[in-house]
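Here the complex is missing a single protein chain, while all its other protein chains stay put.
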Amino acid sequence: MSSFDPIQISASEIASAVNEGSLKAADVASSFLQRTEDLHRDLNTHVFWDKEAVFNETEKQLDYIEAARRAQKHLPLAGVPVAIKDNIMAEGAIVSCGSKFLQNHRAAYDATVIRQLKQAGAILLGRTNMDEFGMGSSNENSAFGPVRNPWNRGHVSGGSSGGSAAAVAAGMSALALGSDTGGSVRQPASFCGVLGLKPTYGAVSRYGLVAYASSFDQVGPIARNARDLARTFDLLRQHDPLDATSVDTSPFEKTEAGLERPLKGLTIGIAEELLAEGLEEDVRKSFYESLEHYKALGCIIKNVSLPNLRHSIPAYYILATAEASSNLARFDGIRFGVRAPKPGISLKELYGQSRSEGFGREVKQRIMLGTYVLSSGYYDAYYARANRVRELIRRDFEAVFASGVDMIATPTAPTTAFALGQKTQDSLAMYLMDIYTIAANLSGIPALSQPIDLDRKGLPIGLQLMGKAHHEGELLRSAYQYERYKRWSERPKF
Amino acid sequence: MSDTSVGQSDQNSKGPLAKYEPVIGLEIHCQLSTASKLFCACKTDFGALPNQHTCPLCLGLPGVLPVINKTAVDYAIRMALAVGATIRERSVFSRKQYFYPDLPKGFQLTQYDLPYCEHGHLTLDNGRRINIERIHMEEDAGKNIHGDNASYVDLNRAGTPLLEIVSAPEMHSAEEAVDYLRKIHAIVRYLGISDGNMDEGSFRCDVNISLRPRGATKLGTRTEIKNVNSFRNVEKAIAYEIMRQADVLDSGDSIRQATLLFDAASGRTAQMRSKEDAPDYRYFPEPDLGPLYISSDRIKAMAALIPELPEAKKKRFQDDFNIPESDAAQLTEQVELAAFFESVVAKVDGKVAPKIVANWINTEYMREFNNRQSKWAKPILSSDALGELLRYLGEGMISGKIAKTVFEEMLENGQSAKAIIDAKGLVQISDTSEINSVVTDIIAQFPDQVAQHRAGKPKVFSFLVGQVLKVSQGKFNPALVNSSLKDALDGDARNS
Partner (left out) sequence: MQIDRQTVEKVARLANIQLSEEEIEYYQGQLGSVLDYMQQIQIAADQLPDDWRADTSGTPCPERIDEAKPSSVIEKVLQSAPKVVGTAFQVPRIIE
C-alpha cells in the first residue's frame, strides 16, 4: 500500500500496513501532517499548530515503531496519527485547554493516556481546539476561535471536543482523543459525522487530563469506524494507580475481539418521554429508522421509563460547575499560566486580574455558578439536592438494566449542528443541547455516538447508545455491525 | 522572655483566676513521619532548597490526582486507638477552599464533617479526664516567606500529612493545657508516628480560650491563638490571654471573637489582620477520592502494633520498680528516657535500688542532658556507662558524693567510671579500724557537740558525720562512718 486516501483509510488498516512493512510510518505521518497543514486554518481545528515542530516530535516515535516492526512486535496503533484534545498533558507541548490563561503553558509531564498511545505506536499529530476547559457545547467558547464544521463551515462543530471530532471527520488524523464531561466527545462526534465513545467512569485514567468536573470527566476516543474506536478504547482501558477513581476490573475482554458476535437477542430500550420537546423532525425520523435497522440485526426494541432523566441538566450544571469552581482555583497566576502583568499590584489584585483576564466569559460564568451553589446557605438547596437527583438517575438506569434491557438508545443531540453564533447569547439554550448526553456522565455508564444519517441540510445525525457500566463491548459491537449493515461512508466534501 | 509580660507573676495570675474560670481547648497539628506526602510520592524531609521536594501534584499543576498514603492512614488509626477513640468505617476528605499562595490547589484536602476519628480522651496528672472531640487527617500547606518588597512561595511542606487533634474545651488553666499537650506529644512519640519536633513545626497547636465568671456554665466569647510552637509558649500565651481577657471584661467591655498570634519575644498576643469577609470555605467532598474505608480487621492489626503507652508504662514503673508516681511520670514523658531508665536498671543488676537510679536520671543526668542540649540519638552518656557508675555506687566502691564527681568527670573527658576511680584513687574506704581512729579524733575535737548530742539534739550527729567524711575527703563509706560514730558515742555514754 503505497498510496492511500487519508480521509477513508482506517486506523486498523494503517496499523496492519505499518506492522507488515507495506506502509512506512513516516509516510503516513507526512501525509496527515500535510493534510492538517492544508485544512486546519479553514476549520480552526488545531491550536498552536506548527508543522515543523510536530514533525520533529514524531522522530523518536518513528524509531520506536520501526524497532517494533523489526522485532515483529505488532503495535495496535503502529503509525496511526492521533490528534489530541488540548486539555490532555503531553510533556513539552503547549497545553492551553482553549484558554488564554494557559497560552504559554508547557506541560511538564505526560498524561497516562499519552503514555498508552505512545506505547501502542501512535503518532501524536497536533493539539485540537476545544471549548475553554471543556465548557461548551459548540466550540465557540475557545479563546482561539470556534471550530468550523467540516460539513458546513457556517455551522458549529459541536463541543467541547470540537477540534478532535472535526479533525477526524476531515481526515487530518485517523483518530483523536477527546474528553467527555457532559457529552463533549459524543455531541461533536454526532455533529461531525464520526464515532465517539464516553467510557464508563473509571475505565480510562484521568491522570493528566485537566479537570473540568472530576466526577464526570472521562477521556474518550473519536474515530471514523467502530473497529478503530474499539481498538483505541481497548488500549486506553487500563487500571492506573495514579488515578484513585480508576477501576481495576482486569482481565478485560478486548472489545475488538467481540465485534463479530451477533446482536441477536440484545434488547434496546427507548424512553419516549425524552423524545418530546426540542427534538428536530429530521433527527426524530432518522432515530426511528436506525432502530428499524437494529431490529433487522436481531435486536429487540422495548419501551422503558427513566422518569428522573428530565432533571439531568439542572443536576449536572449544579454539580459540574461546583467541581469546576474548585478545580479552576489553582489557576491563580502564581506557578504557571498567565499573570496579570501590572506592576505594584497587591496579591488580591494579582488573583483577580489574572483570572479575570485569563478566563473567558463562559468559564467565569461556570466558576461563579459553582461558587454560588457551594456557598454558605445554598449548599443544601443546590449541591446536596443535585447529588440526590444524580443518585435517582443512577437508580433509574439500574432499574431499566435490571429489567433485561442491554442498551438505551436516544439521539445524541436534539438537533444537528447549528449555525455559528446562533446560541451564544443564551446560556440555557446552549445547555439544553446536552439533554441526551448528560445522563451517562451523571450515572457513570458508557455511551457511544455513531453517525446514522444526514439531515435535509446535509449535516450528520448521531445515534447514542448507552450501556451498563463496563459493557462498552456491547455498544461497540452494535455500532460495528450497524455500520456494516448500513454502510456509513459519507465524508464531508473538500 | 520578658519580665514585663503580664501573667508571669503570681500576683497577677491570682487576681483574674479568683473571679473568672478560663475555658481552654487545643487543636494540635501533628505532622506524621511518613516517607512520602499524604497524596503524592514527594519526600517529607525538612530543610531543602525551596520547592525541591515537589511534583506535579503538590505544585498544584493542572491534571493531577491525589492518591492517599497507606502508612499515613495506619498511623492515624494508631493515634485513634491510643486515645480510646471511635473510628469511622467510611470517612470523607473534603476540599476546604480559599486562595493563598502557599495553597497551590486553591483548596486544602481535609476531613470535614465525617472525620475518621471521634470521641477519644485522656487523663491529666490531676486526674481530670479531657475529651478529644475528633481527630482528622489533612494535608499541610506550603510556606510563604516574606521579604521587604515581595513574598516567596516554597511548597516543600505542601501536602505533608497532618493529624489535627481537637480537644473539647475542658481545660481550665495553662498548667492543664500544657499537661494535655505534653501527654499528646508523648503519645505520638511513643507510637512513633511523628518526630514531634516543635522547633521545625511538626508539632504545633492552636489555643482556643475564653473566660466565664466562676460558677457560670455558659461559655464566654473565645479567641484563638494560632500556631504556638513550644510548651513554654503555650503556657505563656494562655497566661497572657487570660490576663488580657480579664482586663477587658473587668473594664465592662466584651471580648471580640478573634484570631491572635502569640509573639514569644514580647510575651503578648496580637490580633491578625481581620478579613473583609467571614470565611466561606465552600467545603465539599473531594470527587477524586472515594470514601476512606477502615475495616475492623485493619483496626485490629493496628491495635496489635501499639506499644506500651505512657500511662501504662508509668503504672508499671511504679509497680515493678517501686518508685513514686512523680518519678515515674517524669521518666515516662519521653519514650527514649523511659527506655534509658529501663536499660540502666538492667545494667546495675540489682546492686542499686531502681528508686536511686530514677533519682539519678531525673536529677543529675537530665540536668546535664538538658544543659548540654543533648539528643537521644547521641546522649551525653550511654546507659551502659551510667549503669556501670551506679553499680559501683551500689556495691559500695564509691560514695554518692564521689559518684557525682566521677559522673562530671565522665562527661568532661569521656572516660569510663572505672578509669576515673582508679586514676584518682577514689575507691571508698571501708576499713573499720581506719574509720574508727578518725571517729575517735573527731569526738575528741568537738566535746561541745558531743555533749549536745547526748543532751538529745538530733542535728549534731550529722555534723559529726560530716566532720569525719571531710577528713577522709569523702572516701569513707558513709554507712560505716555512721555506725562507727554511733557505736563510739553510745559506748562513751555507757562508759560514763
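List of remarks:
Labels A and B are assigned to the chains in the order they are written; within every chain, residues are numbered from 1.
One rule holds for everything that comes next: a contact is a pair of C-beta atoms (placed from the backbone, for glycine too) under 8 Å apart; a residue touches a chain by one contact, two chains touch by 3 or more.
Computed from a predicted model, the values in this text were never measured in an experiment.
Although one chain is not drawn, the whole complex shows that of A:27, A:66, A:289 or A:391 it is A:391 that touches it.
The omitted chain makes contact with just one of the residues B:136, B:282 or B:453: B:282. Annotation: of A:53, A:257 or A:368, A:368 touches the absent chain (contact as defined above). Interface note: of B:41, B:216 or B:451, the residue touching the hidden chain in the full complex is B:41. Considering the whole complex, the residue from A:275, A:345, A:399 or A:454 that touches the absent chain is A:345. Screening A:69, A:100, A:355 or A:423 for touch with the missing chain picks out A:355. Contact residues of chain B toward the unshown chain are 34-36, 41-44, 49-52, 54-56, 59, 61, 67-73, 90, 92, 99, 101, 114, 144-154, 261, 272-273, 277, 280, 282, 285, 289-293. Residues of chain A that touch the chain left out of the display are 104-106, 108-109, 241, 244-245, 247, 308, 311, 313-315, 317-318, 325, 332-339, 345-353, 355-356, 359, 361, 364-365, 367-369, 371-373, 375, 381-382, 384-392, 427-428, 431.
Criterion: only the chains that are shown with their structure count from here on.
Contact residues of chain B toward chain A in the complex are 56, 59-68, 95, 97, 99, 101, 104-107, 151, 153, 280, 282-284, 287-290. Taken together, the chain A residues at the contact with chain B in this complex read 87-89, 95, 97, 102, 108-109, 111, 206-211, 213-215, 241-245, 322-323, 325-326, 328-332, 334-336, 347, 351, 371, 374-376, 379, 383.
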